[in-house]
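Not every chain is included here, but those present sit where they belong.
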Amino acid sequence: MSPFHRVQEPSAPRIYSFDQPGSVPGTLHIRADAAPPRLILIDYQAQQAIRRQLDQAQDCAPYLDSESVSWIDVQGLGSAETLQQLGQVFQLHSLVLEDVVNVPQRPKVENYGDHLLVVTQMSTLTTVTVAGQPPSRQTAAGAIHPGLEIEQVSFILGKNYLLTVQEEPLHDCFAPVRDRIHYARGMIRQQGADYLLYALIDALIDGFFPILEAYGEEIEALEDEVIEHPTPQTLARIHQIKRDLLTLRRAIWPQRELLSTLTRDNCDQISKEVQLYLRDCYDHAIQVLDMVETYRELAASLMDVYLSAVSNRMNEVMKTLTVISTIFIPLTFIAGIYGMNFNPQASPWNMPELNWYWGYPLVWSAMIAIALSLISFFWLRGWFSDFSRVHRGR
Amino acid sequence: MSPFHRVQEPSAPRIYSFDQPGSVPGTLHIRADAAPPRLILIDYQAQQAIRRQLDQAQDCAPYLDSESVSWIDVQGLGSAETLQQLGQVFQLHSLVLEDVVNVPQRPKVENYGDHLLVVTQMSTLTTVTVAGQPPSRQTAAGAIHPGLEIEQVSFILGKNYLLTVQEEPLHDCFAPVRDRIHYARGMIRQQGADYLLYALIDALIDGFFPILEAYGEEIEALEDEVIEHPTPQTLARIHQIKRDLLTLRRAIWPQRELLSTLTRDNCDQISKEVQLYLRDCYDHAIQVLDMVETYRELAASLMDVYLSAVSNRMNEVMKTLTVISTIFIPLTFIAGIYGMNFNPQASPWNMPELNWYWGYPLVWSAMIAIALSLISFFWLRGWFSDFSRVHRGR
């Protein structure tokens, strides 16, 4: 399935999941539109790997006792019954089940002695089309822009097993890891469940990079657009990018903490060697954060540039108006003067110019002189410099 | 009672309660409009639960010695006498009573050996109608906006009892917990007073989420409004949201510290198991803070967008003026020229054009040529691009 899909409206920052205030702790919320859960079991050891889709939670029980590594992947949160059965099979604390099911939660790691709960967030790149914007040549950034979807993935790491719970079956960043197990690529088949946890988190963190790349390109396109031909859509896009980067930071920041905890603390479930790999993964999380912060600062600066560019354009418009107006207003006044109907016969003082031999040419000369002096006044002030610039299709 | 009620004016950030400088420590301030205190006792153990409304503070004394958990809930701070009696019954330090009565105080936890004082703040969602704003189609965000009320709730946790003191009886987020005790839902009846403390604080913290949700929706509505048709009311709303978020942060930030202290430190009054639950509550407080900070950044960005959008609109207005003016001003000048009354008979140089056979059509041709060249000049500069955009009901 393609990792890109279309959404019509940019999604607002999702609020964290919360209970009805005062409700009993451990209550599960099943959303009406949640997909029914699919349970996929992969059981492997160095020599072989089995993959099965399970019908119900109890079916995975026999695999848990064996020496081989069992990975139970739950995709979809649509059935409270199945999820509670899972809780019983894996003997999960009611607070653990709540954190896994009531999405989204803030990423965190918690050690419950016999199992380790890791709550993470996965990002998926989507594309948004800004409403009412024609795919015209005006928008250098194009009519299709990057969008963002954040989804919770929970891990429960036990002795020989790893339980993963994903919100939706569609956005699956685990496929390459499944292939590595299936084709025995790398050393994943030689390692335990903790290495599998690492491999999956690593895939998840690395999934942020292509998204950042898309935002980087968008920012670059906006940088050109904002200087060349800022439009109200540009403004909306900058604000949207700031919002998405805020969402990304909110997702990645606690994951950085989480990875720091995993590499620093001694958990029985994670071996020294895998901690070394997780440290590499932690470095990647810091790199993601670094990029997010860089882009945030660039987007903030872009907003300033936008405001200045709009002022600049207004300045240019004002100058055009001023130049035309101030040249013609005095001339029109003069023309108005000699359009007056004072009766020259009533008095020699009444508009004798009208009967002068050179009257009309003199008036023209005066008007041309006034126009030229005003033009040179503006020229000296440098107001024409803008007009001489090359205007590229604006 | 409905948790929503109407207020006419957005409330300003309330200042912390303070003594008349130099007054004796422990002085109680009873506000004139404070509700008279209602004392509600709930005494429960696994098998049964009693609920009684007490007439005076001394009535609760017999319950305190029993093994069952006694919850005394004081609603309203209107009587200094009753409150001082409570202080005597529970043997509270004068500074404790001051913190409980002189609201609001900054949330904090203090350990007095035999009892633990926890001061918290509860938020209630209200709705505000912005003055002078008709419920017209102009305001996408609607004429009813979220408002905020913050109220102090103090907890005094002793061996077998919990004393809670609320400012007002109306906004009661404790009702669901009372029901859980009454109907023995969950394991609350099996647990001690410390679990009750947790259950109440949890209800209080979770009460912030619906409020955040309302603000999130308001921000989203404003995001559309600010790009589509910014008005001065939009500006007032953004500022109001920033103020409310500031108030929320001021309420939740010290509660996060407080919960951190409760889960980290060893208090005799709180068992290990309840600390686990409080840690979950602490996670929720962090989530609230996360959301508040996210919304604060969005609101700040909205203010920038607003300023830019207003500049954009002014730009558009300027362009209209400039286009019309600069086209007609030269034409009017030409018309003025030939409205002059120079006497053609006085000289062959005096406006001979007036007597030309093609004079009038020539002038029209000149004027049309000027108009077309100006229009094409503006076209090349892209000044008409704005007019071709779809204007949705602006």
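Letters are used for the chains, namely A and B, taken in the order the chains are written, and counting of residues starts over at 1 for each.
By definition in this document, a contact is a pair of C-beta atoms (placed from the backbone, for glycine too) under 8 Å apart; a residue touches a chain by one contact, two chains touch by 3 or more.
Since we're looking at a predicted model, the values are computed, not measured.
Taken as a whole, the complex in this structure file is built from 5 copies of one protein sequence, with 2 shown in place.
Just so it is clear, only the chains that are shown with their structure count from here on.
Taking the mean of the C-alpha atoms as each chain's centre, chain A and chain B sit 25 Å apart. Against chain A, the residues of chain B that register as touching in their complex are 173-177, 180, 185-186, 188, 199, 202-204, 206-207, 209-210, 212-213, 216, 219-220, 223, 227, 276-277, 280, 283-284, 286-287, 290-291, 294, 297-298, 301-302, 304-305, 307-309, 311-312, 314-315, 318-319, 321-322, 325-326, 329-330, 332-333, 336-337, 339-343, 346-347, 349-351, 380-383, 385, 389-390, 392. Listed in rising order, the residues of chain A touching chain B in the complex are 12-13, 15-16, 18-26, 95, 105-106, 108, 132, 138, 229, 231-232, 235-236, 239, 242-243, 246-247, 250, 303, 306-307, 310-311, 313-314, 317-318, 320-321, 324-325, 328-329, 331-332, 335-336, 338-341, 344, 351, 353-361, 363, 391, 393-394.
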